[in-house]
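The complex is shown incomplete by one protein chain, all other protein chains being positioned as in the whole.
Here is chain A:
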Amino acid sequence: MDFLRPSTWDEALAAKAAHPDAVPIAGGTDVMVELNFDRRRPPALLDLTRVAPLTEWGTDGDLLRVGAGVSYRRIIEELGSRLPGLAMASRTVGSPQIRNRGTVGGNLGSASPAGDAHPPLLAAGALVELASVRGVRRVPVDGFFRGPKRSVLEPDELIAGFLVRPGGAQQFAKVGTRNAMVIAVCSFALSLSLETRSVGTGIGSAAPTPLRATEAEEFLSRELDWEARGPVPPSVAQRFGELVAAAASPIDDVRGTAAYRSHALSVLARRTLAWAWKGFREVGP
């Protein structure tokens, strides 16, 4: 197995173009597990840890741009106030050691339906920035996932980072078979924007890919009392939960039944709505 170690982004893109079957590795929290268990033996690994710009974040116009190599720990510590939903999800990833190593870019690259970072990115309407020697493109995250562990990433492309509009109220909730270090049985992220009066959602571990509950978003954005920020009627919360559950297509597996997942999703949807709206009512946008 070849181990490619580019030190600049251009070198990394050139290496990926020359070795399209090379597997990029950043924190290694997914890739190393697969190698250890001999689930895959790629002909080459492309180590991105020396490419400094990947570990940077900053603004791009109105948007916040976060490099693919920023670790979960840094998301929590440095971006917790700007991206609270993603920071909440990051806190549920693995153990402190895993959060030190693992990156959101890696999570996107693995494209697991259970990836913890995906629901908050979906809810926030993030863009994923993909680059190759051919150029750069920005893909809305809800069009990024193509199937279990499959995405629109071309063989010569690397994930450069993601872009997201900060602000609004964001929440994330996850249910697992134990209290930490666990793959989600199901997870849900919610994002509310007073400015655009819009609702964003993200569902994890309850369909072949992470996905949005678009009908639920439209329903809620219509029903919420944005003007006076009045309380959410129980019937609205109830319907929102039902629509979120209806958007998923869960299966029975060892972590939980499909019926449980649907039930839990509607609970998590109602719960995150209550938290987020309460935040709005108390502290404003």
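In this text, a residue touches a chain if its C-beta (ideal position, glycine included) is under 8 Å from a C-beta of that chain, and two chains touch if they have at least 3 such contacts; residues count from 1.
The criterion applied here is as follows: contacts and distances are computed from a predicted model.
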Checklist entry - The chain that is not shown, which UniProt protein name from "Flagellar basal body rod protein FlgB", "Carbamoyl phosphate synthase small chain", "Carbon-monoxide dehydrogenase large subunit" or "Aspartate carbamoyltransferase" does it carry? => result "Carbon-monoxide dehydrogenase large subunit"
Item to check | Full-complex contact with the absent chain, from A:V141, A:V175, A:A206 or A:L273 | outcome: A:V175
Checklist entry - Pick from A:W226, A:Y260 or A:W275: which residue touches the chain that isn't shown? => result A:Y260
Checklist outcome for this item: Residue positions on chain A contacting the omitted chain are 33, 36-38, 175, 177-182, 185, 254-257, 259-260, 263-264, 267-268, 271
